[in-house]
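See structure below.
Note that one protein chain of the assembly has been removed; the remaining protein chains are unaltered in position.
A and B are the chain letters, set down in written order, and residue numbers restart from 1 in every chain.
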Amino acid sequence: MGPFLQYTVIGLTVGSFYALVALGYTIVYGIVRLINFAQGDLSTLGAFLGWTLLVTFGLQELPLPLALVIAFVIPMLGTAAVNLVILEIAYKPLFNKSLLAILISALACSLILSNGIEWIFGPRIEAYPPSLLPAEGMFLGTVHVTFVQIALVVVSLLLMGTLVAFVQGTTIGTAMRALAVDHDAARLMGINVNQVIRLAFVLGALLAAASGVMLGLYYVQIQFSNGFLLGLRAFTAAVLGGIGNIPGAMAGGMIIGLVESYTTGYLSGKWEDVIVFGVLITVLVIRPVGLFGERVAERM
Amino acid sequence: MSADDLLLTLLIGFLAISLLRGLGYRRLSEDPRFTTWLNRIDRVPYWSRVIAFLAAVALLAYINGDDYFTSVLVSVATYAMLGLGLNIVVGFAGLLDLGYAAFFAIGAYTSALLTTQAHWNFFTTVPLAVLFTGTAGAILGYPTLRLRSDYLAIVTLGFGEMTRVTFNNWDYAGGPNGILQIPFPEIPTFSLAGVSIGYTFQSQFDFLLVGLALLAVAMIFAQHLEHSRLGRGWIAIREDEFAAESVGVPSLRLKLYAYVMGGMWGGLAGAFFATRIGAIDPTSFTFLLSVNVLIVIVLGGTGSLPGVLLGALIVIGLPEVLRTFADQRLLIFGIGLLVIILRLALGIWPRIRRKPQPYYGLEIEEPAKVAAKILVEHQQQMVRRDARHAAAGHRVIEEGEAILEVQGVVQQFGGLRAVDNVTFDVKRGEIFSIIGPNGGGKTTLFNCITGVQKPKAGKILIDGRSVVGLRPHVIAGRGVGRTFQGIRLFKQMAVFENVMVGLYPRHRTMTWQALLHTPGERKDEIRTLEESRRWLGFVGMEHLAGRLATELSYADQRRVEIARALAAHPHLVLFDEPAAGMNPTEKLELDAIIRKIRGLGITVVLIEHDMSLVMRISDRIAVLDHGTLIALGVPADIQEDPAVIEAYLGREDEIPMPRAKGA
Partner (left out) sequence: MAILEVKDLHVFYGNIEALKGISIQAEQGQIVAILGGNGAGKTTTLRAISGLIRPRAGTVTLDGKNLVGRSAHEIVGLGLCHVPEGRRIFNVLTVDENLNLGGYLIRSKRGLVKERKEAVNALFPRLAERRMQLAGTLSGGEQQMLAIGRAMMSDPKVLMLDEPSLGLAPILARSVLRTVRQIADRGTTVLLVEQNARQALAIAHRAYVIEVGRIVLDGNAADLAKDERVQKAYLGGFEAVAAN
């Protein structure tokens, strides 16, 4: 029983990061039917921006709460700006063109972003200050949980909760959900569709950046190439839960995190990819709309 | 000239030509001299053009003599092969495949394992590599090809990654180190008439020759496929899967073919790759490779064969030329890719259908001869079909008997009853119209009859056999033709090709015959072409046969759609609002065409809103309102029927509504 709970804890922690990035994929896809391949790289960008602030700019010298807040907020804002640029330059002009063209554009953006990060921040593995956060933890039964793990999961859940509250509780959030059904009908309500699309991209980027910083704080080591694998896992999670479905993306993220963790624990790390994709393919074949059903705009 | 300079010149030269071509093409394609010149080129058989071109490339490499330059060309050839394969999957059939590297890997590892472990000769491993790859494609494709296109993208991506990781973890295949010391391809030494013959391909130039030979075969096969019944079926699916299925193209089966065949190409390239590099490991088969191959075909122009070559040249050549910026290579590549896709979403050398005139050298027949021929052919078809029908033990429906029987059909969407217990018969040889106010369930009924939807309850019999639960292409194959509300032609195809797709169920050739373009296949193609021209003549569209479907006016497109529905000699056709959007003259022409169709003995069922047309032309009319059949009879009766009048215009209120203020 012992290792199982331990793996579960790890899986849920990582899963919550995946969930954040998956939400970004799902919100955007639900509205504009586009796989923003750059989403994973946005997370990496957030991680590196956070690292730059903490290490290069010496933010780590400041009192911890202040340092952390800035290390989250600035990367989130910066990444949001980058995602908006990507939207305007690479996606908007291709919106009604072929599916393939926009797919290539998304892949190109991912290439540019990840290699741009390499160019600016360097190809080496960099490290978040390892002594920044307390390493202490506690035992729950036989399971060892660090306070950092708890904190990060709590922060992730808070962020996800805020997003859900926003999307359910505000009128603009409702407008976003409406766009995942019918664009023209939304226009006829006076909704500025372009503006709401921009909002979706901003939200996706904010979440991605936050997850990037958290990954940096959790794993300590970051590298420019992280984005690809992360994006892949997160998109798998989004599809698993049902693309466009917000609770689905959250659940999907957790599930993928758990599957990964159990595979590494019980089998071996090298089979992670195979098992994760195996799970995805099996689910899709049995239930093509994903576990919780999809929510994609029928009429654009 | 250094290798770099040569490469750069080639690249710039090709880019310049293609940009010019893109810019000037519209004007050029109007110029009859240009078309004549194109037609003249067309007369030279494709295979000789391909061989001439590739021989020129080989010559260039030989003269240049630089090993590095030659090896770059070998890489270009390899990527071109991969591009041709993916082109079938993505460019022809429109399937979003992001995991093509898997096929490359399977082919490479199969060949490498056989040559290193079992000591086979390279050339004998090739068929096996191709076979394994094809099998893998079939296994993965079968359950997943029905998924929507974006999901298919992620699933194929997953397959690519899974394959790489599996090879990485498999010790027999060398694990992360892969397979080393893969032997060169060789023709084993043997004696022929006292002369000792044998050769080992080991220099870069040797590999270029092998690679170009394989590429030549691949290109020729691809070209043959494109202009075959299979190729047309693929493009039809890509353009409009729904319409393709309804004219008899089995879409799922063809998607599987595309995925498997495309995959086999990749396997072939993989086998070649393994022996050429001499050592393979999992890092050669990453997602980046799949992306690169995708970029090759999108950049060059999906579906276009010259485009694939160009794309391969750019994707391989450009990073080589930019070697000095090696560190930022991928970044520059990404930026360049973005710029190109934004400006030229169709690719640099897009596949543009030309306007052949006259095509395939066929004679132009006079209208009277056309009509007579069609009538004779049609009658022959009918006799043959009735005979087969009887031989299979089914009853043959005579003129005047019910050819279409709708019994108690119910269709429900959630809580809404779109079709509520509708029963009627359509007799063979009559013109039967279904009318009724908007939202009455008419198109839903059509969808049930043609297999697009399955009714919740009720029976539908065509020719005495039930069609409920059958897929649309099966029903179409049984002799049912259909046109759609809002025209659904295959936009990127020429008019005559659209009609040829309609003949899909009636071909007799197999895929291998198409690949080799055998005389039998050629005859079949010409026969199909003639038939399509005849049907176009029947609807009066023969003079526009070479045009792209999108260039036609709405009414003309409708006529082509009718020709497509008639192409396979159906005995029942269903037209959904054929007169929509036509002016009075066009409607009169439509009237004449429908009568001509009935003159062939084909039963016509119409959904129509134009009352004067309906009243003029129909033998009997059924009226559907709110999903219920409220009247059935001859036009004169329907026009006077109070229930019908009320359905359309509304009832006189018993309780008068208060008059509007100020009215």
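Couple of notes before you dig in:
Note that in this section a contact is a pair of C-beta atoms (placed from the backbone, for glycine too) under 8 Å apart; a residue touches a chain by one contact, two chains touch by 3 or more.
Since the structure is predicted, the reported quantities are computational estimates derived from the model, not experimental observations.
Note that of B:188, B:584 or B:599, the residue touching the chain absent from this view is B:584. Screening A:178, A:203, A:222 or A:259 for touch with the missing chain picks out A:178. Taking the complete complex into account, B:553 is the one of B:149, B:203 or B:553 that touches the chain left out. Contact between chain A and the unshown chain involves residues 171-172, 174-175, 177-178, 180-182, 184-193, 295. In the full complex, the hidden chain is touched by chain B at residues 414-416, 437-439, 553-554, 577, 580-581, 583-584, 609-613, 615, 626, 639, 644-645, 648-653, 656-663.
Keep in mind that, in the parts below, only the chains that are shown with their structure count from here on.
Centre to centre, using the average C-alpha position, chain A and chain B are separated by 37 Å.
Interface residues of chain B facing chain A in the complex, by the touch rule stated above, are 90, 96, 143-144, 146-151, 153-155, 157-159, 161-162, 165-166, 168-169, 287, 291, 294-295, 298, 302, 327-328, 330-331, 333-335, 337-338, 341-342, 345. Of all the residues in chain A, the ones that touch chain B in their complex are 29, 33, 35, 89-90, 93-94, 97-101, 103-105, 107-109, 111-112, 115-116, 118-119, 228, 232, 235-236, 239, 243, 270-271, 273-274, 276-278, 280-281, 284-285, 288.
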